[in-house]
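Removed from the display is one protein chain of the complex; every other protein chain stays in position.
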């Protein structure tokens, strides 16, 4: 007889959608044996699978959250029950509590740090007493974090190699463009119960994340407007079919806004004056500083929670401006958030995994400072993902390899 | 001082997004004064606004649900507290309880029926004792309901005019293509935590709903496959860029399936044998009969609820097939469902409103049977929606009107 | 040894791309035996193949052009050499000469007329003396022609059945949307040596042709603007992602214009004042009256032929406005025009063929006036096109057929 039963492990469905991590977890070799790895990221189910993978590869893992808002209670509970995994986070913890938890984590003896937004790196600078001796290196997962690590490098503050995992082709396309693009839009659309077709959607910043959101919104029928500070990205947005306007003009026509610049105060005082009644502001960048929510709150007469993650700011002139998820990451926050699709995080965390493995094994080969992830490691992840997806590709023939390697081509094709 | 307070009325946000209904509600004329209207639809917030609009236009409203799964408790509660509105439904009611509630509603003295899937019409046939005398007419909202009403007309069973509100250009494009297209995809994507980009998505049926889902999925990067029984729609799907295959072949390559045919057993025994491990089946048609869920359950060894609205059927050969929301409407069911965007339902319910108004006032002008909604009423809704959206259009000049009206064109353009 | 030789028959390549016509031509049955058929259409290669098909099916064919600008000399030459085909046209003939040729053609004893833009029908009205006695019927190929035939019907001037072949689903989607959409854009882009990506493209009219052009331009990265006089089409354009503006406003922002309204003077005096310097005006409607070229010429200081089919009108205020192909059909005119892809015309002419066959055989079954092409004939064409394209579709099961036919569905699915 057939009965409905709840799945034994709530992470099973997620794990099945992460076949590349599964292949690393299942390997009989344990490349991380004896290594301690710290992970500070969004504590959602796919991160849980990543942490288990590190552990299955031999590591002892200390994990915490990168943002207080994206901690899933059931993930914390699940990880707490795992061997060789130590959790420094709890659902609904305050910013202060998270700060203390991160500091506790940094007090451990750590070999490799896996960071998101470079949070742990910054914390180390602020608390030099915490600094674990002998860190082999850092694997950083986000655009914002890489920017920040480079600023630290300029200030001469990096004393270990930092892999810019975010900047690999695989990460950019799978995660930033398609992962964030799809999930930010579906999360906000569902929460706000609106359509994209025909809407005026403003996207600030035409990097990978902005491009994913703007392009997908346009494909779904939105009238998209892009704001930029780099003329080259502005031209690209233009030929990709978006209107390009300064934010001061975009503010006047937009209905739905997404910031994705990695910078602060992208929508701020001068724009609040110009926004239309009913405009909805969302952020898809790492930090909650792109929309100047505090500035908006200061000028509002009434602030009301209208449900589904939306706060409405009623301005003295009668206009209502709505902010989604307090300006935190639109695809990870709000009542319905599921984070990035697990199969996308599979590629991202696989890249983090090979970066961690490289740092644990050959960390000494790299000078302190920010490094690109070596191409052969990015290819390794891509090959495994192709295999998981059943994608078969060509190989160069001998003749083709010779053709590429030489400038004397006539001999080869005749 | 500024404080965060919860909005007084949970329907306010929805109401603001339905400006056309608002304009009818705000009118000083009450075209429905003295009329009793029955509404059987999905009891979600936008339906609540529609019911209030009928009431504000002078009607006494009796409302019930068209499906037991799509009843929102807070909507029921809200409507219960309204004057001149009588609710025959409750959240989590059983199919049997809904059946009794619908019969109770039909026992009232009713002038116009607003139906969804023709449920009330069918019920009237099954219980001829209930039939209210002197119904002015019926406004039907869905493709499935119109098909059904036509079958009843063929059997000589209609004794009142039925407006095929679903079949107006406004309804088709706003609601079926864009409304269902967007919301079915974002609801399923969020629930299943998957991406569309690169997925093999099979859409059964290339009517308005199927076209919306298939086209939007393709725009988001899916490899789409369409199945059809009409060679003309098959050709259209082909030139729109979809692969067209019989379901028996599509079953072997699809990862995510949406049925939108208005027919039964579109995915059934012969296809279950061919589905890939991990295939996810969803339905976007009115009735839950398109995916043969019972047939799947019968052959499964283990049936488990894996969360997020997904039931997993493990077959004897080891393959797992997942069904979303038990094969009920993918955009209205599941844990995150918000239904169609309110601004889309604004147009659909505005068309239902003018249909109801026409039936209440000039119902006698129409013979029993299925009728198209008169063009001038569809234009009225479109004009009001254009106004609400700030869309300004051209008018024909005198010269242009003469040009269209004559076949002797040389005189006009010279 | 291998040598390069020119193909024996310049129409061979076209014929190979018209497999549905080929199947009618190859049939041993000759349904048109003893019938005389007049064809007035664009005398391009695919029309030549159509004319031969009619002949192979047994007809004697009298053919002429619908427009003087779209006569291909080699097609005329080829047809002249065919048995049972009589040509009333010559390349580069004047409008007057074409008028005389059409009148000569109408002086023949004709059974069925195949018309484009209803040209022959109008001519018959203007010259009642010519009217052949006993015409079985007319098959009309274009939107404009059907509009015109309907105006004649209103004036009580039709004394034979007219099949609105244009209005079949097959014709609309294959020919108007995809055929004209693709060929108008590629013809103008090549001639004007410009890109679409990022351009402001204005499309007047959101019927099938307008929709094809606007949607494809948007997909290629254009910022599209649609003008309309029907609020329902305006809403549809809006949700399809186009900006909707009155022409007076569109004129100020557009760079490239396509008219597709079937009406006259869509871009005229009031708009010429507002066009930007360098604006390019093109027409995709049947008649060359949509852009008021005469009005533009009157106000220009200098008119120069700048090559590639473009005439530049220099206005007194210094602005230059360019008109493509004198406002005639953008996809059929200009120096590079190839007309619609042959495989698209295969479907259109196949629909014309079955319409002609029906009129020749069962013409008496139809009353004088405009008729839809019977659905089973449109399906016949679609089935043959599916076969030619290798597209395999599903059939309704018995259970599914019963489900559609009844309103008592519970019995069927349980």
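By letter and in written order, the chains are A, B and C; residue numbering begins at 1 in each of them.
As a working rule, contacts are C-beta pairs under 8 Å (C-beta built on N, C-alpha and C of every residue); 3 or more make two chains touch, one makes a residue touch a chain.
These numbers were taken from a predicted model, which means no experiment stands behind them.
**Student:** Sort through B:117, B:181, B:207 or B:221 and give me the one touching the missing partner chain.
**Tutor:** If we include the chain that is not displayed, B:221 is the one touching it.
**Student:** Of the residues A:114, A:152, A:213 or A:260, I need the one that contacts the missing chain.
**Tutor:** In the full complex, the listed residue that touches the missing chain is A:152.
**Student:** List every residue of subunit B that touches the chain not included in the displayed model.
**Tutor:** Answer for subunit B: residues 195, 197-198, 218, 220-223, 238-241, 243 touch the chain left out.
**Student:** Could I get the residues of subunit C that touch the absent chain, sorted low to high?
**Tutor:** 2-7, 10, 12-14, 16-17, 178-179, 182-183, 185-187, 189-191, 193-198, 216, 219-221, 278, 297, 300-308, 310-312, 336, 338-339, 341-344, 389
**Student:** Just the residue numbers, please: which parts of subunit A touch the chain that's not shown?
**Tutor:** With respect to the unshown chain, the touching residues of subunit A are 118, 121-122, 125, 147-149, 151-152, 154-155, 157, 169-170, 173-174, 177-178, 227-236, 238-239, 244-247, 249, 262-266, 287, 289, 347, 378-379, 382-383, 385-386, 389, 391-397, 399-400, 403-409, 412-413.
Convention: only the chains that are shown with their structure count from here on.
**Student:** What kind of graph do the touching chains make: line, ring, star, complete, other?
**Tutor:** Shape of the chain contacts: complete, all pairs touching.
**Student:** Answer with same or different: of all residue numbers used at the interface between subunit B and subunit C, are over half used by both copies?
**Tutor:** Same-residue interface.
**Student:** Hunt down the residues of subunit C that sit against at least two other chains at once, touch-wise.
**Tutor:** Residues 238-239 of subunit C touch two or more partner chains.
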